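Omission of a single protein chain aside, the complex is shown with its protein chains in their original locations.
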Amino acid sequence: MNLDLALLLAQDGIANGAIYVLVALGIVLVFLVTRIIFVPFGDLVAYGALTLAAIQEGQRPGTIWLVPMLAVLAFAVEAASLLHKGAAHRLPRAALVWLVLPALPALAAWPLAGRELPDLLGIVLTVALILPIGPLLYRIAYRPIADAPVLVLLIVSVVLHFAISGVALVFFGPEGGRPRPLIRAMFEIGDMIVSAQTLLMLACSALAAFGLWLFFERSIAGKALRATAVNRVGARLVGIRPGVTGGTAFLLASALAALSGLLIGPVTTLSYDSGFVIGLKSFVGAIIGGLVSYPGAALGALFVGLLESFTAFYDSSFKEVAVFAILVPVLVLRSLVTAKPADDEEDEL
Amino acid sequence: MTALLRAEGLHVSYGRVDAVRGVSLAVEAGRIVTVIGPNGAGKTTLLAALMGLLPSRGTVTYDGADLARFEVEDRVERGLCLVPEARELFGDMSVADNLLLGAYPFRRERGFRAKLDDVYARFPRLAERRGQTASTLSGGERQMLALGRALMMRPRLLMLDEPSLGLAPLIVREIFRIIMGLRELGVSILLVEQNARAALESADYGYVLETGEISLHGPAAELLHDPRVTATYLGGA
Partner (left out) sequence: MRRLLPLGFAMAMALLPLVLKGYPITLLSYVGMAATAALGLVLLTGMGGLTSFGQAAFVGVGAYTTAWLTTVAGVSPWLGLLGAMATTGGLALLLGGATLRLGGHLLPLSTIAWGLALFFLFGNLDALGRHNGIGDIPPASLGGMALRSANAGFYLIWVGLGLAMWACANLLDSRQGRAIRSLRGGSAMAESLGISTFRLRLSVFVIAGLLAGLSGWQVAHVQRYVSPTAFDVGPGIEYLFMAMLGGAGHIFGAVVGAGLVTIARDVLQDVLPKFVANSGQLEVVVFGAVFIVVLQRARGGLIPVVLRWLPRATRPPPPDAPKLPRRAQPAAGTMVLAAHGLVKRFGGLVAVNDLSFELRAGEILGLIGPNGAGKSTTFNLLTGAAPPTAGRVRFLDADITGEPARLVAMRGLARTFQHVRLRPTMSLLENTMLGAHPRGRAGMLRAVFRLDRAEERQLRAEAMAQLRRVGLGDMAHELAGNLPLGRQRVLEVARALAADPMLIVLDEPAAGLRRPEKRALADLLRSLRAEGLTILLVEHDMEFVMELVDRIVVMDFGARLAEGTPAAIRADARVQQAYLGGVA
């Protein structure tokens, strides 16, 4: 392999890696704040891309049905828990928060979708449709067992992915979609040709990482989220409601997923179930980066992109094998480097 | 005088273990009330139940309202605050952030950060360490941070679980001086302690808790000289 070829592979790898960086940031965000490994994050990304593609093609996106359905479920779960606690007087507010508010974007999108829309409006609609999904999933699946061991939360995550992608198949259909690129320009940097879309993705990743840092380091809301992650009991004792911070974290994750979907969609054709593998590869990147730091996750995700493109050069069919197989030696290395965990959780399940 | 906090027939059980059995107590506004007793007597459990961290039977009224339907966070917003035995600080976060988060219930008020200066004035040590993460503090400093964070919450009734735990005598004296100072601010205090003498000397009224039940109560000054208290602590010789 000569240098030119290596450069070519590297630029391809960075373009792929840029996809994973955004997703990895979202996954680390949710994990740090809620201890939940949010496997369906990749699905949200795919739904974002598919929603935008459908809107651009003048069709009604699957999210128009998906989101109200989740809203009804979430309200049912909330109502049941309120009635169980004997707090029926809080039902109207719950209906507003869990039923009306999340369903609003879908109601707004209904008459609009199906016509020729300006690009910007399409993007706004897409984001508005994806935003409620994270908090709704949180309310339905995770909040009832917020105190459960990480392992149980992880199983719930994996199961949730399969359940939600079964629903997505009904609403989105099996065909893939690919929205138009946001910008089409190509740049030459030295010998490398880089698409503007790749640069945009890298820029957005950097911005998102910086924005997250700002939010968590500078704002009291961000600090409250971190505090919940560090010490749940401590957080409750200063009046922070873990349910609210959890919902906020998932809202942020949704926003990141929508952004990722907008950016990734034009680069690669996505279908209802392709978010899973993208999510898991980003996840491998996040774990390589240590799962606790945003820059680490970003670097790990870039590494995954590079690994993929270099493996693909030798035999493209083995790039997935390589990405997932690399995790085992990485984890072994980490377990050798870091000290032993203090004491494992008693009764994991 | 009406009690700010009153518990009647409080029961707390973990599975089949009854940790607190029919405890009744009252804290009147502006007073320091202490609950003393040996390890495993149920003191920490009692406070956790009053705070709403553990489910309990019996009634707890605070400021005239039945607390049954209030979550932990609702109680905090009403000025009922707990400094737990485990301190429950935010270990990976700075001293300043820990304190700031104490003011979380008032985050929408302008100038909610101003109280920070009061706390730094009260605990100069914390001001020196404001940039350090909480997990690197010594035991005494952690206790100061926990107290400081509680003060940021503008408590009306502050419940303290073993504030002297594992601290050197000099620091214990300092902590108790601060607790006495809080009364001047109009904060009522429910103090759970093993350091019986220090607790009784600071308090107005005392309860002795043994194996989940109140075995003895009375004005602190009387309990201090009660031979039964000494016996509980040093063994019935």
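Letters A and B mark the chains as written, and numbering starts fresh at 1 in each.
Please note the rule applied: a contact is a pair of C-beta atoms (placed from the backbone, for glycine too) under 8 Å apart; a residue touches a chain by one contact, two chains touch by 3 or more.
Bear in mind that the values here come from a model prediction, so they are computed numbers and not experimental data.
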item: Sole residue of B:Val27, B:Leu158 or B:Ala198 that reaches the chain not shown, by the stated touch rule; value: B:Ala198
item: Residue of A:Leu151, A:Met186, A:Ala206 or A:Val292 touching the missing chain in the full complex; value: A:Leu151
item: Residue in contact with the excluded chain [from A:Leu8, A:Leu169, A:Leu182 or A:Ile220]; value: A:Leu169
item: Selected residue (touches chain absent from view) among A:Leu82, A:Ala108 or A:Leu327; value: A:Leu327
item: Residues of subunit B (touch criterion as defined above) contacting the omitted chain; value: 15-17, 19, 38-40, 135-139, 162, 164-170, 172-173, 176, 193-199, 201-202, 211, 230-237
item: Footprint left on subunit A by the chain that the document does not show; value: 37, 141, 144-145, 148, 150-152, 154-156, 158-160, 162-167, 169-170, 173-174, 277, 280, 283-284, 287, 317-318, 320-321, 324-325, 327-329, 331-332, 334-335, 340-341, 343-349
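We adopt the following convention: only the chains that are shown with their structure count from here on.
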item: Separation of subunit A from subunit B, taking each centre as the mean of its C-alpha atoms, in whole Å; value: 42
item: Contacting residues of subunit A [partner subunit B, same complex]; value: 85-87, 220-221, 223-224, 226-227, 230-231, 233-241
item: Residues of subunit B defined as touching subunit A within the complex; value: 51, 53, 69, 71-73, 76-77, 81-82, 84, 86, 88-93, 97, 100-102, 104-105, 107, 149, 152-153
